[in-house]
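Of the protein chains in this complex, one is absent; all others appear in place.
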Amino acid sequence: MADHNFHHKTSPKTLAELIELSGCKLHSDTGAECVIEDVAALQDAGNGQISFFDNVKYKDDFKHTKASACIISKEMIKHAPDGVTLLISPHPYKSYALIAQAFYPEEYPESNISKAAHIDESASIGEGCVIEAGAVIASGAKIGKGCWIGANVTIGDNVVLGDKCRIGANASISHAILGQNTRLYPGVRVGQDGFGFAIDPAGHVKVPQLGRVLIGDNVEIGANTCIDRGAGPDTVIGDGAWVDNLVQIAHNVKIGKGCVIIAQAGIAGSSIIEDYAVIAAQVGVAGHLTVGMGAQVGAQSGVMRDVPAGAKVLGAPAVPVKEEMRQIAAVKKLASKRNSNA
Amino acid sequence: MADHNFHHKTSPKTLAELIELSGCKLHSDTGAECVIEDVAALQDAGNGQISFFDNVKYKDDFKHTKASACIISKEMIKHAPDGVTLLISPHPYKSYALIAQAFYPEEYPESNISKAAHIDESASIGEGCVIEAGAVIASGAKIGKGCWIGANVTIGDNVVLGDKCRIGANASISHAILGQNTRLYPGVRVGQDGFGFAIDPAGHVKVPQLGRVLIGDNVEIGANTCIDRGAGPDTVIGDGAWVDNLVQIAHNVKIGKGCVIIAQAGIAGSSIIEDYAVIAAQVGVAGHLTVGMGAQVGAQSGVMRDVPAGAKVLGAPAVPVKEEMRQIAAVKKLASKRNSNA
Partner (left out) sequence: MADHNFHHKTSPKTLAELIELSGCKLHSDTGAECVIEDVAALQDAGNGQISFFDNVKYKDDFKHTKASACIISKEMIKHAPDGVTLLISPHPYKSYALIAQAFYPEEYPESNISKAAHIDESASIGEGCVIEAGAVIASGAKIGKGCWIGANVTIGDNVVLGDKCRIGANASISHAILGQNTRLYPGVRVGQDGFGFAIDPAGHVKVPQLGRVLIGDNVEIGANTCIDRGAGPDTVIGDGAWVDNLVQIAHNVKIGKGCVIIAQAGIAGSSIIEDYAVIAAQVGVAGHLTVGMGAQVGAQSGVMRDVPAGAKVLGAPAVPVKEEMRQIAAVKKLASKRNSNA
């Protein structure tokens, strides 16, 4: 059960209610009136709790779960233990997410502007905002309605935030325009100068970074991630993109809609990640490249060329996953031969 | 000599005193009364100073050192120059650490709560704390005795810190419980939402992150490192673990006691790093894996499978170090053949 010092649960709900909000169906005819009080992991769940199962690796946990109800796909029915009410979903994890949101809706504190926040008198603050102590909002900034600005956040001159944005503690933003319902986690850096200069032994010559960062609606940017502003063109993060922690996004990069960029990846200057592409952890994408729509780049890959739409690539330099697997196997075999000959 | 603007030295000590606190023995019968005033590196040390030598790479520095005394292992006696009093230790670097601590004990400022800190009236602050300007401590937080909270730190609702914790400037903590004598360096991010969502082209669906971060006693977390809170289970950092800068620790990860995680490594969700394992710099460990007790993962490795206890692995994908070395050699030979045939 979630620690109520940190997470606040709403009231119990019938399975009928949960089914309606999550797009599931009951596997059998009975159980709709069953009352559920909480969500829990398979191995922790007990009476009155609902869980989900969609990774065969955890099959044993499913077989022994004490949960009252469990969300699964049709294919998993055969693994089901007795005594658990089954909710069938085409997307069990999504259904679980919706149910967990119902039990633990996101909480915003009551609207409140801390007296210990420092807000320039020329900044405009929408209705219903929370602005915590130590936040600094500079001249001309425009903060939408219902935004939550965390403690010790810094927002620079003329920055624009759409409605319902949430900026985590100690983040900083400059030279940027954010859409609605976009969230920056603690320590995010948005809008600083890109890494642009003409190399010169007499002293590198800085190229003024004259663009902005444009971030769409419903975007999440992970903790301590850095997004530099454009050099002339803008750096752009599309609607619904999710970016994890400690990611580097260089100047002029365009991230498409719904992209997923996982922790510690880096996208070099002027590259384009098209809609719904997935860039896994610790990947590097070199500059001036395009990763096509829906492409998937495996963890730690080094992308040195354009990646076609829909392709799955891996390795450094990144090649199609099957090719990389063949290369790994070939090297393994080669090394074992050499060894047996030695 | 250390710059006294930044580091404050205690009074001189006899070798007899230093031997007692560091677990060394004098190599010869004389010298116990020798007065030592400071520690120094081999090549910088002079009269009245003590150094240590345990890396043969620096043998020449040892041979020419002007230090009055030097801590070494028995095996290094043969390299010793004349005129240096030798202290023999089974663990020279540890002995040096203890002696350096005696000359430069950690300094805490006098207890003081800055008037420019913003502390919610429902937070509890233990005796003897230092809380610097700009620190923000939210409602219900419990700060132990003798803690040192740096400038512009943000501590969220109901966070608990054990006694003698030290939180570096501009760090932020939420949804977390810390043990005693644990230290976060500047810019650390603890407790923000993990990267959990159901992928959906219509808009990824956020999975509420209902766990916490539990950090044990005597832990050190390096600058700008990120530790996300659990999705349901907690994210756990064991007693005495040391984590370097810019490390990513995802939701539900368990780091065992005494583990060492070096800079820019990343541990993906739900993986377990057992006690005393060492994860070197820039390593990636994929999700849902176990790195066994005392295992060592070499720099830049990509861990794609469980690593057995005590194993030493390297490469991407990570394999036993010897196997990786064979693969590297095999590829090198293969390439040189191709070249000579070309």
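The first chain written gets the first letter, and so on, giving A and B; residue counts start at 1 in each chain.
Definition applied: contacts are C-beta pairs under 8 Å (C-beta built on N, C-alpha and C of every residue); 3 or more make two chains touch, one makes a residue touch a chain.
No experiment lies behind these values; they were computed from the predicted model shown.
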Residue among A:S68, A:N152 or A:N218 that touches the chain left out of view: A:N152
Contact partner of the left-out chain, one of B:E132, B:D234 or B:E274: B:E132
Chain not shown: contacting residue from B:G156, B:G222 or B:G292: B:G222
Interface residues of chain A (partner: the chain not displayed): 118, 134, 136, 138, 140, 152-154, 156-158, 170-172, 174-175, 187, 189, 192-193, 195, 197-201, 203-208, 210-212, 224, 226, 228, 232-233, 246, 248, 250, 264, 266, 268, 282, 284, 286, 288, 302, 316-317, 319, 323, 326-327, 329-331, 333-334
For chain B, the residues touching the chain missing from this view: 2-3, 5-7, 39-41, 44, 55, 57, 91, 93-94, 96-98, 100-101, 103-104, 106, 114, 116, 132-134, 150-152, 168-170, 185-187, 218, 220, 222-224, 240, 242, 244-246, 258, 260, 262-264, 276, 281-282, 299-300, 316, 328, 331-332, 334-339
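Keep this in mind: only the chains that are shown with their structure count from here on.
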Copy-to-copy rotation for chain A and chain B - C-alpha atoms, rounded to a multiple of 5°: 120
Centre-to-centre distance between chain B and chain A (centres being mean Cα positions), rounded to whole Å: 28
